[in-house]
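First up is the structure itself, then whatever we jot down about it.
Apart from one protein chain that is not included, each protein chain of the complex appears where it belongs.
Read from first to last, the chains carry the letters A and B; within each, the first residue is number 1.
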Amino acid sequence: MSTSRRRTAAAAAVVASLSLVVTGCGAGSKTASKTATQVECDYTAPSGETKVNVLAYNSSSVDPYTNTMVSSCTKGDVTVNHEPIDFGGQVQKTTATLAGDKGTYDIIETYSFVIPQLAADGKLEPLDELVEKYSDEYGLDAINENMSEAMSYDGKLYGLPMQAQMLIMAYREDVFDKLGLEPPTTFEEMRSAAEKIQAETDIEYPIALPLLASADIVTAYDAALGSLGMNLTDPDTMTANLDTPESAKALEALISLKPYMDPQVTTFDQPAVQQQMYNGDAAMSIMFSGRMNDLTLESNSQFAQDMAFAAPPSVDGGDVLYNTVSVDGWSIPANTPLDKEMLFEMIASSVSEKASKASLPAAYPARDGMVTESSMPFAAAANESISKVPPSEPYPWTAEISNAITPIVASVLVGKTPVEEGTQKMQAAAEKILAEYK
Amino acid sequence: MSALAGAIPSATHGSTDQDDVLHEKPRRPPRRTGRALVVGGLLLLICWALLSPVLWTAMTVTKPTRLAFVNPPQFFYEPTFESFVNLWQTTSFYSYLVNTIVVAVISTVFALLIGVPAAYALSRFPSWISTVLLVAALIFRALPRFAVVLPMYDISRALHIYDTTIAISAALVAINQPFSIWLLRNFFAEIPEQLDEAAMLDGCSRWQALRKVMIPLMGPGILTAGIFMFLFAFQEYLTALVLTNVNAPTVPVFIATQLGQTLPMLQQAGAASMLLTLPVIAFAFIAQRYLVAGLSSGSVKG
Partner (left out) sequence: MRRREFAMFAGPSILVMSGLLLLPLYRTVQWSLQKVDYGSPGEFVGLDNYRQAFSNSRLADAAVFTVTLTLLVTAVLLVAGYVLAVLVNGLGRAKPYVLGLLLVPYVIPHIVGASMFLWLFNSNYGGVVTYVIEKLTGVEILWMTDTWANRILLAMNITWAMLPFAMLIIVAGLQGVPDEILEAAKMDGASLIRTHLSVIVPSIRGVLGFVALISIMDVVRVFDPLVALSPSAVQIGNESIMLYIYNVAFRDGGQNLGLGSAINVLLIILIVILLFPFIRGVAKEAKTR
């Protein structure tokens, strides 16, 4: 190599490493997040340096709680640490950290759907005594009872509720107004609205639902089944209801939307559906309420001003909507070595009144009397939605059965398995799991 | 599997002097400039096609957030570096980057430290053991990562080193080892045995022969092996995915956990990709000289 070339190479290496060093300044000391609020977090600090690891997926409705906890409870020798992660990552890491006698995480975000299974397996710390002890200090008595119920199993509380998420329909008001459409109240109306939008606008696929074949699709099936008045299982007889006519109808209802959805909809998780709305590719979508506020931010979408919200339709015109409520909260893993009282004070402070108020309008806090029509753009839709929801199924086998039938539901929806055969297979899978609980 | 007609001299020069390795073809006669132009144009097109994912990502992350992933795509916009600033301020990207580099450097150094003597021994010990070890190395190089990494996950948790840079570095040294001794052994095999025998006749021990005679001769070879080790460790996703959690994740793991995010974090994932890519592009330009030289000296054998 000639000297000049060697010099160029060396210079390039120096520049590359310098750029790393220079940009490294200021990093490492993360600036407080914009959504963090300072609240009281008065735990008794243990001696020595302590790191509290928090596992919580990022979304605009969970972030305020997480960020408040991180910024309010990090003090002295105690550091509360949270790394950004998507929902799929949280699901996988929850399983991993709870396996074995010592986990990585000390506080985990949980939701009503997984509580029974995790609680039944003894993976989570019961919180009742701690709630009683710290109720006054953090105003925990104002936490909605139904939501506490949803985070309980066998009479014990395993997750401190932070917020509720229900399904909400987001739609493009400008498109609907132009065509004289009203937000649909049944799947039938949804299809005809979609047809009209297809015919009269450039929007090719007006409906977007999160139907990711490996995850979200089973939530959709469950919501449809619930709207038809049927539960997954009957706990008294320990039988599954997946081969009922309602089950077939739920699958057919979802299939009936396919002509109006992007052909790749089985790859859509909620962020992908949000993207459909941001881009104006879809004119209506149904997602959990925690994803709604993002749609109204001008920094995310040029159509932010045109987003409007309604309760989701019902599948068949009944009183129960295509809906499911998920309560999100904080749990303490049974296998954390840290002081549980300290951890509890941290999660209690993150759901305190001040912190909950600060989560508006992105989240629907778990405290009574927080959500008013003016507090969030989708408050009316959220309140109506939460009042017409199928009953929850807080059994340890619910999550297991959902996992087992996910690939079958997906296979039916992409047209690989006929509905009839699909319901038989789902029933067989569910019965097999129920047999283990008998 | 015949050996490459290797340019042994280039290895024995013991310098990184490239020009005689990259021996240029005699200059073309002028009437062939037409063809040269076609070839040049073609190569330009290929380069552009191969770089297009990087270029498009570079555009995506410098767009205003609401235009970043807009469909149909926007080609004209006012560039902004906001996503980089946000990435830097709201995530621990810097520590992921440090983890990645620390793991890559540590595992490369150790892989070479134990790999070089082993490869030397394999090239100088004509016995069935060497044959068995070489075949084992070949198979180990091809092992499905899960077959070793899932047990390592279990073991590292039992040893309380799970989620540390030490655990991934150790795993990568081991996973890297077969390829490095295999590659290095072929370099050593190209150096005539008479050389080290002569050194030993002059009173050197085996160690001294390796250190004072062989290693200096092996400059390009060791560098080549080192570059491969480094790149491998730097890129590794699966091992880091399974063996890390919050303390030691590397940038590839971080980026993978961001793919299911919405705006603005998704755009920050793109910014992270670019920040990771830029230094390695510089690395590619520097590394290609040594790689071509090292590989031509006869390491590549079936």
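Quick notes on this one:
Here is the rule we use: a residue touches a chain if its C-beta (ideal position, glycine included) is under 8 Å from a C-beta of that chain, and two chains touch if they have at least 3 such contacts.
Because the structure is a prediction, the values reported are computed rather than measured.
Under the touch definition stated at the start, the shown chains contacted by the missing one in the entire complex are A, B.
Contact with the chain that does not appear here is found for just one residue of B:Pro79, B:Pro151, B:Pro192 or B:Pro216, B:Pro151.
Looking at chain A, the residues touching the absent chain are 91-92, 94-96, 99-101, 212-214, 262-264, 266-268, 272, 275-276, 279, 281, 400, 403-404, 406-407, 410-411, 414, 416. Within the complete assembly, residues 1-7, 21-25, 27, 39-40, 42-43, 46-47, 50-54, 56-57, 60, 68-74, 114-115, 117-118, 120-122, 124-127, 129-131, 133-136, 138-155, 157-158, 170-171, 173-175, 177-178, 181, 189, 206, 210, 231, 234-238, 242, 251-252, 255-256, 259, 269-270, 273, 276-277, 280-281, 283-285, 287-289, 291-292, 295-296, 298, 300-302 of chain B touch the chain that is not shown.
Heads up, the rule we're going with is that only the chains that are shown with their structure count from here on.
Chain A and chain B have Cα centroids lying 39 Å from one another. Chain B makes touch with chain A in their complex at residues 16-19, 65-66, 69-71, 88-95, 97, 157, 162-163, 245-246, 249, 254, 257-266, 275, 278-279, 282-283, 285-286, 289. Within the complex formed with chain B, the chain A residues making contact are 1-2, 9, 12-13, 15-17, 19-20, 23-24, 26-28, 30-31, 33, 53, 58-59, 81, 83-89, 93, 96-97, 100, 102, 104-105, 269-271, 274-275, 278-279, 281, 291, 294, 298-302.
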